[in-house]
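Excluded from the complex is one protein chain; the other protein chains are retained at their positions.
For clarity, chains are labelled A, B and C in written order, and residue numbers in each chain start from 1.
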Amino acid sequence: MATEDTYELNIGPQHPSTHGVFRIKVAMNGETIEDLDMIVGYLHRSMEKLSEERTFTQNIPFTDRADYLAAMSNNLGYCLAIEKIADVIPPQRATVLRVIFAELQRIASHAMANGTLVSDAGAWQTPLMYMFREREKILDLFEMTCGARLTTNYMRIGGVAFEPPDEFYAQLNSLLGELPDRVDEYMEMLSENEIFIARTKNVGIITPEDAINASLSGPALRGSGVPWDLRKAEPYCGYEDYDFEIPVGNIGDSYDRFMVRLFEVKESVKIIKQALNILPKGMHKTQIPLALRPEPDQVYFRTEGPRGELGYFVITDGGPAPYRMHIRAPSFINLSLLKKLATGSSLPDAVVTLGSIDIVVGEIDR
Amino acid sequence: MVSLEAYLLVASILFAIGLFIALGKRNLISIVMGIEIMLNAINLVAISFARYGSMFDNQIDALAGHVLVIFILTVAAAEAAIALALCVLVYRHFNTINVSDMTS
Amino acid sequence: MIKKFFSNTLFIKLSIGFATLIFLFAGYFISKLLFDLSVFSEFIFNFFLERFSYNLAYLASSIIGALGIISFVGLVLLIGSWVERRVIARFQIRVGPNRVGPFGLLQPLADAIKLMQKEVLVPDIADKLLFLIPPVAIFLPAILAWGPIPWGPNMSYLDINVGILYVFAVSSLTVPIIFFAGWSSMNHYALLGSMRTVAMMVSYEIPVSLSLLSVALVTGTLNFNEIVMWQSNNSIWLGLFIPFALFTFFFASTAEINRTPNDIAEAESEIVAGYHIEYSGMKAGLFMAVELGNAVLLGALISSLFLNGWFLFGIENLVPPYIIFITKTVFIYLLLIWLRATFPRFRLDQLMNFAWKTLIPASIIHFFVVAIEVSIISNFSEIPYLIVLFTVINISLVVLLAYLWGKIFHVQQYQPEKIQPRFAASIGGLEAMKEVSSID
Partner (left out) sequence: MIEVNIYNAAFLLFSMITLLSAIGVAVINSLMRSLFLLIISFIGVASLFVLLSADFIAIAQLLIYAGSISILLLFAVMLTPEVSINNQNSKYFLFAALTGILFTYIMFLFISIFDINQLTGLSLDKLNFSNTIDKIGTLLLGKYIIAFELASILLLFALIGAISIVRSNESDFNIVATKIKGKK
């Protein structure tokens, strides 16, 4: 890879801005990246193979560990896939609760993504800490409900595991009241900051054609100006009943991806408010057989996770465990464009681009 | 008070070392370094004569040696820039800056 | 009963009041006693001169003065890192170090002990000699540059006529040291960091020198004491008279000492730690200590060159002047911490462009403007308040130019409403996706 004019540099597996154990082998000419190889697999835990040995319910904790920053969304995607293949219909209350938790998780995940992006651009962790403030409150809500902050394991096939306690709603309402102000605060702090604009504007531009050809999804796709959101395109969990907008970027640079995430937080707040209004009374879970044995079939179910299209492809053979399960990890697919984006750019720009694509290594390696 | 002799001694030894480096090294950059050391020795001589000279009537003339050193510094900076640019150019062409390799 | 009294809030208030009174009285007497520290060094000098030779007296007084400066710098390094971490923690809605000692004050000490216990790793392919020298050698310029700083009247260690040039020359010695640190590590990150440092420092030395040149031009001297005296004689702060020089010096110096927003030499998110990536234990700690010391040194330089040193509207007659000087220094240091806690980092090419295409031409033009003003002032010295007039003109010019610069170059280009995301509904919903052509 390295030629006579270049030298080799290993970004990672231990590097502050690869967000985990992810390695990029770069051929550099001075400060310019000439060529790069992405090497994944340092966090591989072979979830997809392991899940063939466990029952459908036992597989839910694995999905927590795939995208460990968006455990709720991953739970949701998996449970919806299994419910579709096993013809389980969750009660209405469970569906609305799922929407609330998935959107809360989206806010938490976007806060983390934007905070680390600003840290990658060189801010000394102050915006990260600010964004952690909201994330902490959301994680508190998770802990109150299901006892865990990060690996929630909350969704079940046919509903959710627990009913949220009474004080949950009060705290959630106060959080929803202050979140739009917080988002405005970040916009004030960063979106008009000269240095931040200089670092992210026109850096790592993804054209809409490239984005679609590389099968990008999530904020990385919408930052390029392509209005594609599975919550609108293929609604699940009754998303068609909620009134919300899809923010899309202008030219597809890192700044646009950052701003799309900030705007999506506001939209998620709107969704949660509506969901709280229509939250019906009733059961939070249906009774399903202890060992669920769906008919031999295959299903691909996709949901809109915080990082994009999160798909679960499950094949069953009539047994209590999936015959084969595959996770379409949005980070992994979004990452595939990094080589094109970073080649020819400088090292700091590549770092910002990587941060704006927002990868989670647990999901890439599974 | 050290006498002028001591300074001249130090300067001449320094000059000799610079001469040895400039003549006896293979590397072009080393040769430039040797020349810089020689210029340093000359500066030392000029300044020590300016300090110990007794033929001056007024203050201005006593500092003529300092002015000489300033000009030497200027020339040294210019010379270093040009010489090192030439080194880089020679390296690009011959892929070496070894003097004895270039003659063959 | 007694126990109840001691837990009474009234008792606590009373004792706090007494303590404050005692503290004020003690502070008054101590400040009277320690008003001019140069008395002590003179006493030592005379003591040795009477009993021993001149040489010994000279040596003793110079060593004592150097020890004074070194102990101050050591104190700064000990408290400074605590201050920095604590203040940045406040910015980041955290508490900061609060476990070791009262308010966590002993945290730097604990850190130092921890760093000393750590193993010093030397890479196998490193140039061992050059690898081991820089962490120690980098202290030399950092300490030496404190020499001509005027702490108060009669209180500068090196009262030399080339003070500004001396500080400038000595601080330029850090460049090769940092380069050798990076090169000898035989690590690509370290090499990148050291080459970045060298390129940055060489570029930003020019604006620094030009701003210092305009200071020398206005005051007509290179001596720190005389610069401070000039400001108090003309009752104007140089930072107000030539605000652009202050800005240039401040910005370029942050680039020279690797502080945010210009800390690209050790950008931790890009090249991890830059030139000191391979250093471990106390050797890395030394590099960080020098960085902190340099930040405080920058504060001292700015407060003596631009903020009138130890003078503060007559307060210098009441409290010891060096206290005022240190207060100003700490103020600048806090400003640096504020910058560090707030801003992201520039990119290397952006900084280089700014230095060569904006800062250096602007500094040269500014230098000419200052030269014209100074010649006018010296030729019409009978007119009063000419300096004040030019101060007003200079400040308004700088503000106007900054406003115009922002107006022309950036705000137009990046108007917030133009670069904000749109909503999908406004561009036709999901149907708009079909307009994206040429899908293979």
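One rule holds for everything that comes next: a residue touches a chain if its C-beta (ideal position, glycine included) is under 8 Å from a C-beta of that chain, and two chains touch if they have at least 3 such contacts.
Just so we're clear, the structure is a prediction, and the values are computed from it rather than from any experiment.
Enquirer: When the whole complex is taken into account, which chains on show are touched by the absent chain?
Expert: When the full complex is considered, the omitted chain touches B, C.
Enquirer: Out of C:I44, C:A66, C:A112 or C:I160, which touches the unshown chain?
Expert: C:I160
Enquirer: So one chain is hidden, and I want to know which residue out of C:L115, C:I143, C:V198 or C:V374 touches that hidden chain in the complete assembly.
Expert: Checking each option in C:L115, C:I143, C:V198 or C:V374, the one touching the absent chain turns out to be C:V198.
Enquirer: If you put the missing chain back, which residues of subunit C would it touch?
Expert: Looking at subunit C, the ones touching the missing chain are residues 55, 58-59, 127, 129-130, 133, 160-162, 165-166, 168-170, 172-173, 175-176, 179-180, 183-184, 195, 198, 202, 222.
Enquirer: Residue by residue, what part of subunit B touches the chain that was omitted?
Expert: Contact residues on subunit B toward the absent chain are 1-10, 12-27, 29-30, 32-33, 36-37, 40, 43-44, 47-56, 58-60, 62-64, 66-67, 69-71, 73-82, 84-89, 91-93, 95-100.
In this text, only the chains that are shown with their structure count from here on.
Enquirer: With chains as vertices joined when they touch, what's the shape: line, ring, star, complete or other?
Expert: other
Enquirer: Starting from the mean Cα coordinates of subunit A and subunit B, work out the distance between those two points in Å.
Expert: 65
Enquirer: Based only on mean CA positions, could you tell me how far subunit B sits from subunit C in angstrom?
Expert: 36
Enquirer: Where on subunit A does subunit C make contact in their complex?
Expert: It is residues 7-9, 15-17, 28, 31, 118-126, 129-130, 133, 191-199, 201, 208-209, 212-213, 223, 226-229, 232-233, 245-250, 255-256, 259-260, 263, 346-349, 351 of subunit A that touch subunit C.
Enquirer: Going by the contact rule at the top, pick out the subunit C residues touching subunit A in the complex.
Expert: Contact set of subunit C toward subunit A: 88, 91-94, 188-189, 192, 260-261, 263-264, 267-272, 340-350, 410, 414, 416, 419-425, 427-430, 432-433, 436-440.
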